[in-house]
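Every protein chain except one is present and positioned as in the full complex.
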Amino acid sequence: MAELIAKSPLEGQAPLTRAGLTLSMVAPRSIWSLALYPGADPGPALGLPGLRFPAPGESVTEGDVSLIWTGREQAFLLGMAPPAGLSAQVAVTDQSGAWAGLRLAGRGEEGAEAALSRLVPLDLRLRAFPLGRVARTALNHINAIVWRRDEAGFTLFVPRSMAFSAWHEIAVVLDRLAARESGRGRG
Amino acid sequence: MRIEGKGIIDRTREVKFRFDGRDYSGFRGDTLASALLANGVRLMGRSFKYHRPRGVLSAGSEEPNALVEVLGKTIRTPNTRATMQEIFEGLDTRSQNRIGSLRHDLLAVNDLFSRFLSAGFYYKTFMWPRHFWEGLYEPLIRRAAGLGSLAQVHDEGVYEKAWAHCDLLVIGAGPAGLMAALVAARSGADVILAEEQPILGGRLIGDGGVIGAEPAALWLAGVEAELRAHPNVRIMTRTTVTGAYDNGTYGALERVGLHRSPRPSLPRECFWRIVAGRTVLASGAHERHIAFPMNDRPGIMLASAVRTYLNRFGVAPGKRVTLFAANDQARQTARDLMAAGVQVAAIIDPRQDVSVVEDCPVHSGAEVIDTKGRHALRAITVRKGAEVFDIETDCLAVSGGWNPALHLTCHMNSRPRWSDELAAFVPVADAVPGLEAVGAANGDFSTHAALLGGKAAAGAALLALGHKVAPVALPAAEDAPYTHRAIWAVAGEGRAWLDLANDVTLKDVQQSARENFASVEHMKRYTTQGMAPDQGKNSNVAALAVLADATGRGIAETGTTTFRPPYVPVSIAAMGAGGRGKGFAPERFMTSDQASRDRLAPMIEAGLWYRPAYFPKPGETTWREACDREVLMVRNAVGVCDVSTLGKIDVQGPDAGRFLDLVYANTISTLAPGKVRYGLMLREDGLVMDDGTAARLGQDHYLLTTTTAAAGQVMRHLDFVHQAFCADWKVRVISVTEGFAQFAVAGPKARALIDTMLDAPLGDLPFMGVVQTAIGGVQARLFRISFSGEEGYEIAVPVDYGEALFRDLLARAETMGGGPYGVEALNVLRIEKGFLTHAELDGRASADDLGLGAMVSTKKDCIGRAASRRPGLHGPAREQLVGLKAMAEISAGAHLFRPADAVERVNDQGHVTSVCWSPVLDLWLGLGFLQNGRARYGEKIRLVDHLRGIDVECEVTHPVFFDPDGGRMRG
Partner (left out) sequence: MRLTCPLCGPRDRREFTYLGAEDYLHRPAPDAPRDAPPDALSEAWDSYLHLRDNPAGPTRDLWYHEQGCAAWLLVSRNTITHEITGVELVANRKGGAA
């Protein structure tokens, strides 16, 4: 018999605050991919209580549970395991450990956008990327899911094996933003 | 010299800097050029070819002469324009392109040989004796050539890149740009205002004047304050837009830290990619020089630059200034100087009937035909009709007219239009979709025209974007007509420069025409006019006019070369920002990474992953010792290896089997649940793409593995086949590589080890089977597959448990005489068994080459089937997979020859793909491809590797060297 202890990516990594922004890890720990077969009804027949299948770029949240769009006819279910009554028209895959969650927040949306614009080619202006919007994009060569989860900032998911690289990239960006700002008054 | 009461520099903040080893002081807001001029330093560089003494010509980014090196602790930046380098405390700079000192440059001797150094001289000289070229001439020329020099160390500076998005991009913050930004700002659109200088205002800073009812400076301050207060406006100063690209994308270079003392993490530059809905180009215009004899001395400057030095920096570039100009606008320079108390000796105007009423002497119908003063201008010679006379002067302000700065409009394969009226090129409308040029950039030179143009263009852009347009009053401003006469050159005795930066003279262009390099494209390359760091900003039009004249054509007919990005030189470090060192690619780590490093395993890069090469034990001194031990450990006891990096793809749905039959050469749909099958994937051209396994986990559920390096490619391929050919099938595919940690446990004791781990007894798991099980309550999948040839298993657990499982497996293995093994041993074990990796599957091998022809099912279609039937991929002419045995070291990459044949390409029989020393067989083993190999087992073959000096006789064998029946695997 054996006893195994789980360890999340970036386990023990303390949050980093610089340039008015805080980078921290998030652990939703439960991520399930739901992929619809052709002809599947994305409405209530899907069997997801209180949630509907998100449209491209959309996220749907009910309490602690969210469904975020991640591809053609595909969404990630966060915060709960797929319910028993889930339609047979959905392919379900456990993605729980596969993604490392990061959060970049602080100083209103502009602050986090300034940092992310160094790494992500997306138009992150509030009106192009409103509250609740999800996008699959690149974080400097790293496949990333970017989610404006709330007013305070962004939640990012990157492949677990690249968690350190993603953290490092963002930390470096924050260092440089802070360096730009210091001594700014002296023009 | 500094003029009291003039300039907008901050005289309360003194700044100390260094030039050529001497200390000077200036003020915050000064550039190196303005501060040097204020200190009376006029000699700032040596020209490219002739090493003539040069001073600053301009006040902007088009500067061709004053190129210096900026020195830092670890960075040396050559070819920095002194006009753009703001001074900061401790700035250390040095002139370049001289041997000895700037004042006494040993290479100035070149100027004496100028007759032999004209255009294209290197095609006509240094020919004889021929053997002198490599030993003498070339090193000499190389030493003398170039401008700045490189530091020969890596640039460790910090460079950034970033993206920005906006509705309206305004390029240039002069009156036209400010007006455009104001309209868009009040309309609520997202605006980016990019300004090359550290301050806004453009021409308003140098020219002054009145806008509305107030001095231009006040109007400017008011507009700037308003723009800064709008949250939808981003003002980017020190930012040069360098290129216009497709779909509204612009490249821009921001100087972030070059004007500040270096500090950690402060970027030197940031390269921006700006995506704009619409763009207004308000980049202004460049003043032209005139090609009169000896027009390159320190102290000869553009008239608008003299004005800028006076009004922006409070510096008079000379004590007794003269003006040579054929347009009315330039006279303002003389007036401003005189109002500031600077003596103006004379205005020389080539035009006949012009006003001669100024507060200084005016010579109409006159030209400058010569100048004197080696290290600084002393006097000029003027010809007026039959009269010739000298004027003492230490600064000659020149204006040959204005060229709209329209470069960006040509970046998408457009050429500008010649305007006879302006004697200048002007932009063609819509040359860049979504971009409109306004103000001086469009050939509309008055301040009023700039304000009007900026307002109108912003309005049109906003409407095109579906935005409402806020009303903005148009303030009154001067609207003087552009009265001028085109004057390109003045006939005379001495050399007259066109391209100061590359030392190209009037005579060079005329010579080019004479030697029939008459097209402008040829003239440019033959003379190198326009090819220097200033990219011809100061010489293109004049050179064109001279060429037109020399070839008897009009300027419009002669045409122009085109402009390409970047508009100003951009450091490669800035363009490649973020791509250096760890930024080049992400690093991927397995969950066993720390435990491996704890055991001092050297980690090697396998694609983006880090994998342990071997696990050294105390006393082992070479990698081979560790590797040999690990191989024997696996064959005799048990070994544990992290194989999480292999691609894992989850395939589900009622049509999953059908889909897999399409992408695999062999049949997968007949696999029973709980079974695993080796699969071969072909490319559509019939060659092998990848091999791996397919496991059936359930009725409609499969799990595929791919080679580590091919995971992305296979995923892309599966997505293509699915979406292109069977989008209506009920099948979904997703990568699960990241979600599971997977460990190989192999060896005679593997089963026993695993049995101690599982919650329930293992039972009888047949070879090539898979079962769902649990370890300490954690769900796990157990595969019985082998890459080592021993009885082998792979355990997959959710990745969060990977590290714990790895450490536990190792602890248990070590109690059984086993332990971890790395990729070196992994490779030896599989070579001993003739198992394939992408060393063999290199994209050139067919299934038949690999001996796997029978795997391509004849009962179904699959990707690659049609092309795999090509006769050229079959038969004895093909190089087929074989094994090689040798007593001496052999190498991968070696080629194979018959022992009797000469080692020449024509006799090449094949090549070697993988080799290893086998501690099990005490032999060197290799896998490779040999012509008709399968018919040649037992033959002796010669293996040659010239690079490593290896020439060894080998025996050709079947590729499976050890346990050919596979009894050890199948148990």
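Labels A and B are assigned to the chains in the order they are written; within every chain, residues are numbered from 1.
Quick note on the criterion: a residue touches a chain if its C-beta (ideal position, glycine included) is under 8 Å from a C-beta of that chain, and two chains touch if they have at least 3 such contacts.
This one's a predicted model, so the numbers in the text were calculated from it and none came from an experiment.
**Student:** Tell me which of B:Trp163, B:Tyr250 or B:Trp402 is the one touching the absent chain.
**Tutor:** B:Trp163
**Student:** Which listed residue (A:Ser24, A:Thr137 or A:Ser182) would be found touching the missing chain in the intact complex?
**Tutor:** Checking each option in A:Ser24, A:Thr137 or A:Ser182, the one touching the absent chain turns out to be A:Thr137.
**Student:** From the list B:Asp861, B:Glu889 or B:Glu953, which touches the chain that is not on show?
**Tutor:** B:Asp861
**Student:** Give the residue, chosen from B:Thr12, B:Gln152 or B:Asn247, that touches the chain omitted from the document.
**Tutor:** B:Asn247
**Student:** Which of B:Asp155, B:Asp685 or B:Glu814 sits in contact with the chain that's absent?
**Tutor:** Going through B:Asp155, B:Asp685 or B:Glu814 one by one, B:Asp685 is the residue touching the chain not shown.
**Student:** Would you write out the residues of chain A that touch the absent chain, in ascending order?
**Tutor:** 56-57, 70-72, 121-123, 135-138, 143
**Student:** With the missing chain put back, which residues of chain B would touch it? List them for me.
**Tutor:** Touching the missing chain: residues 163, 245-249, 273, 275, 412, 433, 662, 684-685, 712, 715-716, 719-729, 857-861, 865-867, 869-871, 873-874.
In the analysis below, only the chains that are shown with their structure count from here on.
**Student:** Centroid of chain A to centroid of chain B, CA atoms only: how many Å?
**Tutor:** Chain A and chain B have C-alpha centres separated by 30 Å.
**Student:** For the complex, which residues does chain A have touching chain B?
**Tutor:** Those in contact with chain B are residues 1-8, 29, 33, 35-38, 74, 91-99, 117-125, 128, 140-142, 159-162, 164-166, 168-169, 172, 175-176, 178-180, 182-183, 187.
**Student:** In the complex of these two chains, what residues of chain B are touching chain A?
**Tutor:** 28, 158, 160-165, 190, 256-257, 260, 263-267, 273, 275, 578, 582-583, 585-591, 608-609, 650, 652-654, 727-732, 734, 736-740, 756-759, 775-776, 778, 797-801, 803-805, 808
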